[in-house]
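The excerpt is restricted to a subset of chains, each kept in its original location.
Chain IDs A and B follow the sequence of writing; residue 1 opens each chain.
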Amino acid sequence: MSTDKQIFARRESEARSYCRNFDTVFTKAVGSEMTDTEGKTYIDFLAGCSSLNYGHNDPDMKQALLDHVAGDGIAHGLDMYTAEKAQFLEAFEKKILEPRGMDYKVMMTGPTGTNAVEAAMKLARKITGRRNIISFTNGFHGMTMGALSLTGNAGKRAGAGNSCGGLCGVTHLPYDGAFGDGVDTLQQIEMMLNNTSSGIDKPAAFIFEPVQGEGGLNAASTEWMQGIARLAKEHGALLIVDDIQSGCGRTGTYFSFEGTGIEPDLITQAKSLSGFGLPFAALLIKREHDIWKPAEHNGTFRGNTHAFVTARVALEKFWSDDTFQKKVQEKSVMLTTGLQSVAEIVPGARLKGRGMMQGVDVGSGELAGDICARAFEKGLIIETSGADDEVVKVLVALTVSPETLRNGLEILREATQEATQNHKIAAE
Amino acid sequence: MSTDKQIFARRESEARSYCRNFDTVFTKAVGSEMTDTEGKTYIDFLAGCSSLNYGHNDPDMKQALLDHVAGDGIAHGLDMYTAEKAQFLEAFEKKILEPRGMDYKVMMTGPTGTNAVEAAMKLARKITGRRNIISFTNGFHGMTMGALSLTGNAGKRAGAGNSCGGLCGVTHLPYDGAFGDGVDTLQQIEMMLNNTSSGIDKPAAFIFEPVQGEGGLNAASTEWMQGIARLAKEHGALLIVDDIQSGCGRTGTYFSFEGTGIEPDLITQAKSLSGFGLPFAALLIKREHDIWKPAEHNGTFRGNTHAFVTARVALEKFWSDDTFQKKVQEKSVMLTTGLQSVAEIVPGARLKGRGMMQGVDVGSGELAGDICARAFEKGLIIETSGADDEVVKVLVALTVSPETLRNGLEILREATQEATQNHKIAAE
């Protein structure tokens, strides 16, 4: 089957983006491989931007979904009670919350990450009666007006045009490492907050990503995260951890902040929550904060029943014990090793991120883009990240086989070699 | 199968709402009927709040989805090109746009109505360089900060707490009929806009729903809609029609404004767009307004491939000729007749809405709630609408059989009779 791509140019908005870099028409996908209409197969190091942590079309989730649909299971039920929602909640309780000693309520927000973030913002402001939310440089939290106000990226913010509207009520402070290794931003943030003449209004909440997916794979240190958690407590603010991209096992544990001892008041989840790439998002709310009135935040698709089905399977299959987690951590080591050999090719390149959310800062967006373009020609789907798109980012499925991971890294190495060579020549 | 409902109380946020009125656990649904875990079957006069215009689990969409999933079709592909997206766009072009002489680009926003609204707001502000957006009393456009700023409902707005943030940059003006039959709000809106000292800043856009789904089934007259379209043009503002609840055939034509001659600059679509109840939303953009830069508005789930599959089937099955449309219009007449007999029961009750988006204003939220509760006990799922929940609203699937429609209306009539009787007794 061959598809005419002209329809996209003719009818799809100019806002479309990934398709510009991966200029082919996909039609099938299994595990870490995607196939286009020409029959060409690609290794997928993007994994739906971390929405496909368990790979494409996992057979167990697929079968459960087929059974559900074939049996006329509910596709859309607003937020009514369904057997599938019950089973998802039970699995989430048993596999995720209870083993970690976490007592949270699950709020089904609209099925997008940005909606979970908006719900978190609203709830924090409602609880505290304050308006100001502190977010951090290079943070990315979504594109609707509230979430966009938290987002650092100027290009994204520009999409809002002349609209103070959603973009106020937020203070952007420096993330861990924002001023280089020598500067302790936590201490400065503390000084700003303790100075009653700093102009920083008392915060309703702090929100951060433990690893910044879009912002360049910056990973906050445990000490910094603990410090922010302490400041939030001291200043009567809520701590919101945005685990949309970094959660669901991506960094090696289910939540990316496990092991730090911090206890977020609110946790946003989306992307890989359904396990299958279906739209699904949730806000985890510490029990005492669940002061919503019925429907005070609602949305038509807040109970995506198909997603409940696959999400439940994902939880049972991968999080019933620590087998999966251990394998992921092993692959993280492979990834680090592989990326080190990539980084060695580019003078001044640095490794970024942690777990299965790592990449290489090659110093320029142009070079990083060239590497990804060459990789794609060689059959590898991979993207950049960072304020200047200067980081080549690996977000391969956590279920990737060691062999596929190795093959993908090899393509990446070759592409990097060629691109670097080419840039040297161009510079001479 | 019987499911323990305690899990919902234990783990689902207090924000949950519909499930409170329909206190049972659903497990299957076909056409206009839903079945719970006890085996009890209900007629569905809610249809996912207009997200299931073609009923539950339409067999053709279901089969197409089963085939897609079974064949390892893409579940999640970000906004990459897929064969399924191409086919959806082609069907949308041929079945919807071309026959209506409409030249619009399709923007895949995040798969929720609120996201399409936010994209529309941002684009209007970006295009005009203005900030102010004019929305209307009783309008409902979503729950994320931007869309919420357009929404009239005080309870919904209260969810944002102390957050001027998203709630400014909007002027709320009276909808058609807001001051009763004798007052021409259009003329007043025009005077406000023409008075350079009115304090109403030059608008970036006007946004309205042709029929207000949540606001009480208020239907704007053709003249009013034409007047707003004219004002938008005169004042250099964009016209945004929010057709999320009223579109996809709900009022008898694909778009709810067909036949008025107005040409919106932007049209929001969601709810029944996938045809199957799957999360899917789009913003239709008049070609000349598609000035987005790539990824200037993006979102992880903006290409829900499963939804493309079912949406394409829905377009081909129902909108290839005017057969479906005619049948819907016939059923609308049945619905009007049925609701008239309901309205006659309640002193002072009035019919609201048009097409398959009609209801009865029974004058009090308490009475309307009682009617719906009694209907549910009798096997009918139906909800209220309006600022005070005073309208009993019918949003049955457009594919409902005449018999089921009749049965549902009969239940509604009985429930109304009992509730009205009961309220009389209580009042005496």
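What we mean here is this: a contact is a pair of C-beta atoms (placed from the backbone, for glycine too) under 8 Å apart; a residue touches a chain by one contact, two chains touch by 3 or more.
This is a predicted model, so every value here is computed, not measured.
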{"item": "Assembly size in copies, with 2 chains present", "value": "4"}
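By our rule, only the chains that are shown with their structure count from here on.
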{"item": "Touch list for chain A against partner chain B, complex", "value": "1, 3-5, 7-8, 10-20, 22-30, 34, 37, 46, 48-49, 51-52, 56-57, 62, 65-66, 69-87, 89-90, 92-93, 97, 105-108, 110-115, 118-119, 121-131, 142-147, 149, 155-156, 158-170, 204, 270-271, 276-279, 283, 285, 290-301, 304, 306"}
